[in-house]
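Of the protein chains in this complex, one is absent; all others appear in place.
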Amino acid sequence: MPAKHVSCALRRVFLLVIAALVVGYAAAQSTVTDVKVHSPGLEHNRLGDPADQPVSIVLPAAYAQDAQRRFPVLYFLHGYSDPTPRHDAAEFVRSALDRQIAAGAAQPFIVVLPNGLNKYLGAFYANSSATGNWDDYVTRDVVQYVDAHYRTLADPAHRIIAGHSMGGYGALTLAFRHPDVFGSVYAMSPCCTDLVADGGPSNSAWKVIPTLRAPEDVPAARYKGQFFVAADAAMDAALAPDPGNPLYGDPPFRLVNGQLRTDPEAFRRIASNMPANMVVPLLPNIAQLRAIVIEYGAQENFTHIVIGAQELSQRLSQAGISHTLEVFQGDHVDHLTERIADHLLPWVSAQMVPSNSRKTDSDGH
Amino acid sequence: MPAKHVSCALRRVFLLVIAALVVGYAAAQSTVTDVKVHSPGLEHNRLGDPADQPVSIVLPAAYAQDAQRRFPVLYFLHGYSDPTPRHDAAEFVRSALDRQIAAGAAQPFIVVLPNGLNKYLGAFYANSSATGNWDDYVTRDVVQYVDAHYRTLADPAHRIIAGHSMGGYGALTLAFRHPDVFGSVYAMSPCCTDLVADGGPSNSAWKVIPTLRAPEDVPAARYKGQFFVAADAAMDAALAPDPGNPLYGDPPFRLVNGQLRTDPEAFRRIASNMPANMVVPLLPNIAQLRAIVIEYGAQENFTHIVIGAQELSQRLSQAGISHTLEVFQGDHVDHLTERIADHLLPWVSAQMVPSNSRKTDSDGH
Amino acid sequence: MPAKHVSCALRRVFLLVIAALVVGYAAAQSTVTDVKVHSPGLEHNRLGDPADQPVSIVLPAAYAQDAQRRFPVLYFLHGYSDPTPRHDAAEFVRSALDRQIAAGAAQPFIVVLPNGLNKYLGAFYANSSATGNWDDYVTRDVVQYVDAHYRTLADPAHRIIAGHSMGGYGALTLAFRHPDVFGSVYAMSPCCTDLVADGGPSNSAWKVIPTLRAPEDVPAARYKGQFFVAADAAMDAALAPDPGNPLYGDPPFRLVNGQLRTDPEAFRRIASNMPANMVVPLLPNIAQLRAIVIEYGAQENFTHIVIGAQELSQRLSQAGISHTLEVFQGDHVDHLTERIADHLLPWVSAQMVPSNSRKTDSDGH
Partner (left out) sequence: MPAKHVSCALRRVFLLVIAALVVGYAAAQSTVTDVKVHSPGLEHNRLGDPADQPVSIVLPAAYAQDAQRRFPVLYFLHGYSDPTPRHDAAEFVRSALDRQIAAGAAQPFIVVLPNGLNKYLGAFYANSSATGNWDDYVTRDVVQYVDAHYRTLADPAHRIIAGHSMGGYGALTLAFRHPDVFGSVYAMSPCCTDLVADGGPSNSAWKVIPTLRAPEDVPAARYKGQFFVAADAAMDAALAPDPGNPLYGDPPFRLVNGQLRTDPEAFRRIASNMPANMVVPLLPNIAQLRAIVIEYGAQENFTHIVIGAQELSQRLSQAGISHTLEVFQGDHVDHLTERIADHLLPWVSAQMVPSNSRKTDSDGH
């Protein structure tokens, strides 16, 4: 066969391949699905938040292309008073994931975006007798729903939890409590990691909180620009619930003769739920995690986030737990979309795909 | 009356005063009493240590001089494998206290020296299902005995607990657990405050401990010069008791393929009992204490003591707890007697005498 | 001689003693003197502050009672934008010192209160090509004036430097630089010890400073309630002087695309002048100091003060320097007068009187 035949044959092969690709892409685009998941533990919460909560699910194009294939899942938790609807956030993740897959920087996986916004604009993904069991909602109800309705790789090796700010807090605490559910955690600028600096008694927000009279004053404070007043009151209700308090939560600092003083019992309850202080009590859990990443910006706006991240790194190190602390150029939000697209998504892929040389064993697809 | 009469009269007054002083001193010297205190919680411990333990009690001269007067009490806990008999230690304290009282640097108080030496040469003053309830022995049995047999000011405002090295560890942990018993704590070079550095996995003692076959090998290691092997095995039995372990305690680090790795469960149990990690969980207790002093030498031999003391200071500070961290010129032991005589005893006096302007309320004498 | 004669004689003795005391006190009361001290290094500063600066001097009653006696001296530096005139501050110290001497809690010493208020409301006691040489003013000119005009014990063993907030910063830095002048330092809630938290890039004051157009805008900002804007601009001029900057100082953070970013050169200059960062470079000096005390309140309002104090303590400890870190119940100012009266003054006395067992050798009176 002369050379031109070869070239002719090759041209055909190319055309066939391209056609197949075109057909494949036409038949299978990545998608966003919006559902509501019922969570029994959210019923009868004191804020009157519904027990059916919105969840958005990103399916990569490959999901429809191969009906036998099972996929790993990233659970991503949003931040306090984040105004982005679940669907819009999922659309961003979908397009970023498509881009990374196209660039060869990621293998396909599913992304699930649960809700963490309650009447207080932040549920901290915690079980609370005041605000309901948001930990259960994520780790039990949403995970069960996703595993029941989608072809997932339903084991901790193929579930990663991540989140930003309050979502970073949620990612760390849920991973620390449930290594049987989530195998790895990537916390982006995680908040609420220490009751110091802007989270400590020098923040005069603690003086305002006791002046609020009713639950509706909490989101109102946020909309008036009193960020810390609203966010801290929400945290109190999530981490130190108290039915006797008009806001349903006890602050860690209280006014004594016009001065803020530590309330030892409320401080104990809240601080016990902060990641650095969970390292020793939950070490048998934490030691099961495959990977822990904590990142924050070198220009982080919230000082307690910097301090809390460094403390968490130190205590993990002291307890012999491998992890990564990454400090990037940026502040609390200015590089968030870039960090998700260019760092989180490729990392999730590298963690969960079989070529990865980490602890991940055979994953069945 | 002419001048010489005045001088004569004055001379008589002087003589009378001196005579009174001489008689008083003759009738009332400071004393050391050695007793044994029975502690039900020490019965049937696995090491076979007796439930009757030696305690020495220093009574200041003023005790005998005024039969109505009640006195504050300092409880002083000795260190690991301290070879000094209780009586000899008490004799040192007695003479140092006499000296400080004579110099006007201290008011009289009682000093009690319980025992902390068991078959493992150190019980860490902890309740342990393996080694017995040494916390109960000090905080309940010895305190009850002293209050029953001596004219004490029997309230936390007038009980201070102090100690050196393992005794500093005991002082901190017993004060943190029992603010209803001890009102203040002075920890001298407290050991066992962190599982890092010489207390961490880089210390090859952890490789030797699993090679010990029987309890008697623990003190034997100490006498062979394997200090860390013996001390760490003693700590394991005190803080992570395990009847299934031949030494009755689980080490926080174990050999995995020839490498020391954290044992998450044993680490959790031991680290949870370290002072810095007790700050948040026991904050409601700690907030009741009137004063906390931690001191160590700038040339401290045990690195974990330096790190642990700094960590404890930071966490107390973060929790809003006032305290003093004092770093002196010296090492773990070279200035111990001087620190007790010139710093601890005057401080105890200043804390507990009525002229003191601190939280101390009426003290009844 | 019958008993009533003795009692009669004793009454006379008592009356004589009391008379002597009354005469003594009448002849010698403690006093406050206000002077101006010329400082050549303050001439021609860019803010136009005078080279003659007010200094108040407290002489204890004993100064007049014994014309041969020489006295130790405490130099006390006030804080940023402190509105208290030197004289009034000195009056407070005088009465507090009298009280402590009367109570037997202090021996008499001289107290000198230099000025640190310039047009920027704070000179940070630093030599600056912009604001003048305020370090020289204190350590050379005021000290020389005092030693020349008063019976002082003119050696470092008998000079202590103390101060509050910006004065605590000054006390630490001047002691670290001039151990040949000051033998000991007591820093009360020292500010400006770290460029983090409220002193870091999360403080939006750094965004306002570049909008100020002229030096008079700096104090104006203070009076408008922009505390950090004014204080930080003052610090910049003191620690990173720059004739090309309209405010004569370069901030450590600058706006880049609307974001605060570290200016490496200005940060280097300012941070190099912060106490924790001076420990290694000035260790040969610091090792000469007899005592270092750092204290702050457990409810300190300025987070960087807490962080900076803990860092300073750690670095001193790592360098083998003995010191005391005291954390008291209180905030930046609410216990200041009490801390001066009940803690600083007795401590100064204990440090400098001959009965003291510290390094102090014979002191000649």
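Observations, loosely collected:
So that you can tell them apart, the chains are marked A, B and C in the order they are listed, and the count of residues begins at 1 in each.
As a convention for this text, a contact is a pair of C-beta atoms (placed from the backbone, for glycine too) under 8 Å apart; a residue touches a chain by one contact, two chains touch by 3 or more.
Because the structure is a prediction, the values reported are computed rather than measured.
For the chain missing from the display, the contacting residue among C:Asn127, C:Asn277 or C:Thr324 is C:Asn277, taking the whole complex into account. Note on the undisplayed chain: of the listed residues B:Val196, B:Ala238, B:Ala266 or B:Val280, the one touching it is B:Val196. Of the listed residues A:Val35, A:Val327 or A:Val353, the one in contact with the hidden chain in the full complex is A:Val327.
For subunit A, the residues touching the chain absent from view are 1, 5-6, 8-10, 12-13, 298-299, 306, 310, 313-314, 316-317, 320-329, 342, 357.
Touching the omitted chain from subunit B are residues 196-198, 200-202, 259-262, 298-303, 306-307, 330-331, 334.
Mapped onto subunit C, the footprint of the missing chain covers residues 194-196, 200-201, 253, 261-262, 264-265, 267-268, 271-272, 277, 280-284, 286-287, 318-321.
Basically, only the chains that are shown with their structure count from here on.
For the self-contact between subunit B and subunit C, the two sides draw on mostly identical residue numbers; the shared fraction is above half. Comparing mean CA positions across the assembly, the chain most remote from subunit B is A. Touching of two or more other chains is recorded for residues 320-321 of subunit B.
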